[in-house]
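Selected chains only, in their assembly positions.
Letters A and B name the chains as they come in the text, with residue numbers starting at 1 for each one.
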Amino acid sequence: MVALSSLQSLTSLILMNSYSSSSSSSPSPSTSSPKAFLTRRKSIFFASSVLGSFLHFYTDPAPSFQFARAEEDEFEQEEEHVVQLFQETSPSVVFIKDLELVKNPKGTNEIMSTEDGSAKVEGTGSGFIWDKTGHIVTNYHVVAKLATDTSGLQRCEVVLVDANGSNFTKEGKIIGFDPAYDLAVLKVDMEGNELIPAILGTSNDLHVGQSCFAIGNPYGYENTLTTGVVSGLGREIPSPNGKAIRGAIQTDAAINSGNSGGPLIDSYGHVIGVNTATFTRKGTGISSGVNFAIPIDTVVKIVPYLVVYGTPYTDRY
Amino acid sequence: MVALSSLQSLTSLILMNSYSSSSSSSPSPSTSSPKAFLTRRKSIFFASSVLGSFLHFYTDPAPSFQFARAEEDEFEQEEEHVVQLFQETSPSVVFIKDLELVKNPKGTNEIMSTEDGSAKVEGTGSGFIWDKTGHIVTNYHVVAKLATDTSGLQRCEVVLVDANGSNFTKEGKIIGFDPAYDLAVLKVDMEGNELIPAILGTSNDLHVGQSCFAIGNPYGYENTLTTGVVSGLGREIPSPNGKAIRGAIQTDAAINSGNSGGPLIDSYGHVIGVNTATFTRKGTGISSGVNFAIPIDTVVKIVPYLVVYGTPYTDRY
């Protein structure tokens, strides 16, 4: 038994992107470890093939049934609901990598690549497709380095799925950001790819106890689904500029480093929030079961101004 | 890959109240951080408005339905069940703050307040309403400082909801406590408020796998709902006096610092245990998924003696 005497100094609200190095001068453990990097690359390819196999779900032969009772029908139906919900919503979720170009003595930084050593991954996060023209919504803190870049070396790579289920990777250009609400908008060049925008819900009629689903890339594991319930409403979480974001949604669906910017989804498949923070031990980014999302109603107020003007419309109230 | 060689020295059973400072002489990070304190105050007000909005739940227009299949009915019904369960049971759950009066040179400690600086929050926990006369059940370790106070400076503040859904705060007077079972009883002055006592279940017919629900105030986030299943039965957890509490219920519903003393509830809305401890890394109080509650059958044996005699009836077996 341990008295939790030093709790406050050990734990804090943690924003859930995953930075692999604290400064641009330190070597990135992520890229210096071939194995960890291989895992990430590989899971990209797998994600695509997994998405393809979903098409065959309802024609797969059902596994033999151990329990032969009426109740299993409901259980099966609920499972199918969650499976289908993931299939329909996950193509709208993107994987965001913060890259820093390695200064090239030959003076060309045109093509970025983590594979040829011309860039290194500084951190990862999540986001979701806002519209068919290629706007991506994420947390400001996921792309803060790019947003405040003065070196010209920061880049942002977005891994998306198009309407045919194919993965593709694009550079994300920063369109606008608002640290007060921890929101940012990126844009990717479509080049003929058709995107599936997320379907937005509303956060003003949520109830504690309803089911919710987080999709994102914790620790770089792409297209991860975690489930839970709405644990609380009307929470306040601190924004990157030190003010409070009100009306935050609390959930016990696991949210870890790398989930930041990804959608929290209700059982209709509608986005109800942007996964942003967890209450955890400092420095770990490990889900505690007390996790927070920015409510979608706030996102819907802020993002259109970021798309159109690129800056927050600070006098809108 | 890491060999878990030092596991035993890094982890331990943690009691789940939330102490913000270890000694009365050190400054409290909780009260010294205006933002953190604002968050807590705010969420109190929100909790009340949230409770009010519950009344309109079934008349709210349903959101548009993405999946048009028979199975969704069952899914919706299950969600409604959990939403309703929270609405019916959460008014019986209270938020407990351990206060220490700041020595007043003018010699009056009659009115305690964290807002005028005459008291500071030393820790927080949860509890539930035992009866309509204002008895509150919680863990002994949540109110241990008050129970063993010799300075006369320890106080306990209880935030409750009355039958009309209004929040109010009262001082809790300690009535009785039993460290051997980690249980304590507080009493609040009703002053015309009507309380909704928790409905007690039984813990002798529980089964591993049945659903359970924890309500409490992890990290001070009031009225938090987390869900899971009964993971194990008949566990032993250490009590504050070093003996074993037998028959403890193990659950994977997230229980974090601040959940201590709150109820574990079955799917009928009945209290089946008192959330008490988690198995976690020392000093963090972060839920591991291996969490423990004192069985309600034990609580039902102990609490009446504490209410009547104020001391444990140690010869009752």
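Just so we're on the same page, a residue touches a chain if its C-beta (ideal position, glycine included) is under 8 Å from a C-beta of that chain, and two chains touch if they have at least 3 such contacts.
Keep in mind that this is a model prediction, so the values were computed, not measured.
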Number of identical chains in the full complex (with 2 shown in place) equals 3
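Keep in mind that, in the parts below, only the chains that are shown with their structure count from here on.
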Rounded to the nearest Å, the gap between Cα centres of chain A and chain B is 32
The residues of chain A that touch chain B in their complex are 1-11, 74, 77-78, 80-81, 84-85, 88, 199, 201-202, 205, 207-211, 228-238, 242, 244, 246, 250, 252, 266-270, 279-281, 286, 288-290
Counting only contacts in the complex, chain B reaches chain A at residues 12-15, 17-23, 28-30, 35, 38-39, 42-43, 46-47, 49-50, 54, 57, 60, 63-67, 70-72, 74-76, 78-79, 82-87, 90, 123, 218-219, 221-227, 238, 240, 253-257, 281-287
